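Missing here: one protein chain of the complex. Every other protein chain is in place.
Moving on, here comes chain A:
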């Protein structure tokens, strides 16, 4: 049988008749497609065709591969529906029946028909029984062929440990000297060409803060690592309990009135008791800072009145006159804020 010869091209090309060749298949399918083309040609010859164009043969080869994939997919789906992952003969028969249902087969109308004696199986038996065998021209090996992984260097084979749980097709681990800081490891094991010095120096960047956590690979040893750990406060291991004595902190209660006189008693004694308990002595030493929250003169007058009355009203302790000026200011602001919403309500 003549065949419009020529190998399938990856890219569409113009043949001798100046017609565009169709793009046949992808790289991975080319081998399978070529084999199926040979099978299809043999089947066409057995059917009775003497000649054929290239394109119908390519189309039929594609149809054949799609048919095989379709049968496989249907069989798997039937097996999965039955709760299995491995297909059996009945899954295949059901898949073939589904494909043949478009055309029809004997016994299709009977819903309870036996799968073993299905019309599809009988048709196939008829094909086999005829005995007209046309074996495939030539023999092909199992494909795809898996390339045996060869060790790149002797170093790799030495360092490689046989892990049972890691599949072989994964890439091998990198050289341990690249990620384990070991003083014993030689720098010659990792070629200098492979290591590129970074343009940006992390050491200089972090030297301001004193933390030398980053260091170029291959130049560290155990001592340097300890140095780094000690210098960086975040890398220091935590102290055990009660190693360092820390003074207990006493929190004064809020109710207790802070007596300025008591606090400064030692100072007063040292100065010889010359502090005069006058009303405006301490207050006049530093001018009070008043926050002008209110707008207009009203608030100002209120504030001034408060200032005058504050001194008279807050005489619940004798030492109130000598209160901290900040506290007095805070009280004034509080009072003003209390009265302010009332003002607003009136407005």
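Following the convention adopted for this analysis, contacts are C-beta pairs under 8 Å (C-beta built on N, C-alpha and C of every residue); 3 or more make two chains touch, one makes a residue touch a chain; residues count from 1.
To be clear about the criterion, contacts and distances are computed from a predicted model.
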UniProt protein name of the chain not shown, from "Transcription initiation factor TFIID subunit 10", "NADH-ubiquinone oxidoreductase chain 4", "Robl_LC7 domain-containing protein" or "Insulin-induced gene protein": "Transcription initiation factor TFIID subunit 10"
Hidden partner interface residues of chain A, rising order: 20, 32, 35-36, 39-40, 42-44, 46-53, 55-57, 59-60, 63-65, 67-73, 75-76, 85-89, 92, 96, 99, 102-103, 114, 116-117, 120-121, 123-125, 127-129, 131, 133-136, 139-144
